[in-house]
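Just one protein chain is left out here, and the rest sit where they should.
Now for chain A:
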Amino acid sequence: MSITVENLTYTYSKGLPNETRALENVSFQLEPGEFAAVIGHTGSGKSTLMQQLNGLLRPDSGKITVGEVCITDPSTKMTEVRRKVGLVFQYPEYQLFEETVAKDVAFGPKQVGMTGEKLDRVVEESIRLTGLDYEEVKERSPFELSGGQKRRVAIAGVLAMKPEILILDEPTAGLDPSAHRDVLELIRRIHRKERMTILLVSHNMGDVAELADRVLVMNRGKLVMNGTPAEVFSRGEPLWEMGLGLPPATEFMERLKDRMPGIDTAQLSIEDAAKEICRYLKGRKK
């Protein structure tokens, strides 16, 4: 499902002394099945934008169209919007509350009237999709699980709503390296299998470079860059000025460039960085 955002503007505390322009004329378009990452410093407007996309906030002006439906139109039913656009908040494990994993995941679909075998099947599929062992966890209390497992249960709860667009706000924050890898793998799997359109909000430039087809950069409420990871991360200077950074491989290449002029710094992975260094050295020897 596609997303079209046109001239979106939103102000917090309008008319009050602490009035803040959170979004200013933001426009972009995502194709069905595209994987986009949104980066930006704290307060750049990323989270406000995400809340607009699933109808938690309404813009002052501008328009959001999801598939065929204009979700900023006052006559659009918000329940429909929220079913189409699944939002995984930061630290979603804090929102787990049921006695068992299966009940927790079933909560959302039950609210929209799903019952019986269909419900059971959706719950099982969603839990399996997150890489958890369904038989092993279904009857357990979500609170007994590890941090990474809890987060996967919370994501399963959103997947069970069968959204067509999935928004993940900092899904790996606070996870240990192994749980971090598991969650990245799970996101990649969802994208591949379910062909969902995905929007990933992240401070981890390495993750962004690894997963996204497209990077949107927010700064002070404006969308300031919109391109492939290679395009965006080739602009180290402005990104640093915005308080952002580069993926570790790109950053290293940027530092290396001072001593090896002409080396191609546009390397997003460790493997590609190593290849480029080898290529450069071989060229020198000839």
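Here, a contact is a pair of C-beta atoms (placed from the backbone, for glycine too) under 8 Å apart; a residue touches a chain by one contact, two chains touch by 3 or more; residues count from 1.
The rule we apply is simple: contacts and distances are computed from a predicted model.
Enquirer: Missing chain's UniProt protein name, "ABC transporter ATP-binding protein", "Glutamate synthase alpha subunit domain protein", "Ubiquinone biosynthesis O-methyltransferase" or "Oligopeptide transport system permease protein"?
Expert: The chain we cannot see is recorded in UniProt as "ABC transporter ATP-binding protein".
Enquirer: Using the touch definition up top, pick the residue from A:25, A:79, A:146 or A:228 that touches the left-out chain.
Expert: A:146
Enquirer: Given that one chain is not shown, which residue among A:88, A:190 or A:205 touches it?
Expert: Residue touching the absent chain, from the options given: A:205.
Enquirer: Touching residues of chain A against the unshown chain: what are they?
Expert: The list for chain A reads 18, 40-43, 90, 146-148, 170, 173-181, 203, 205-206, 243-245, 248-249, 252, 255-256, 259-260, 270-271, 273-275, 277-278, 281, 284.
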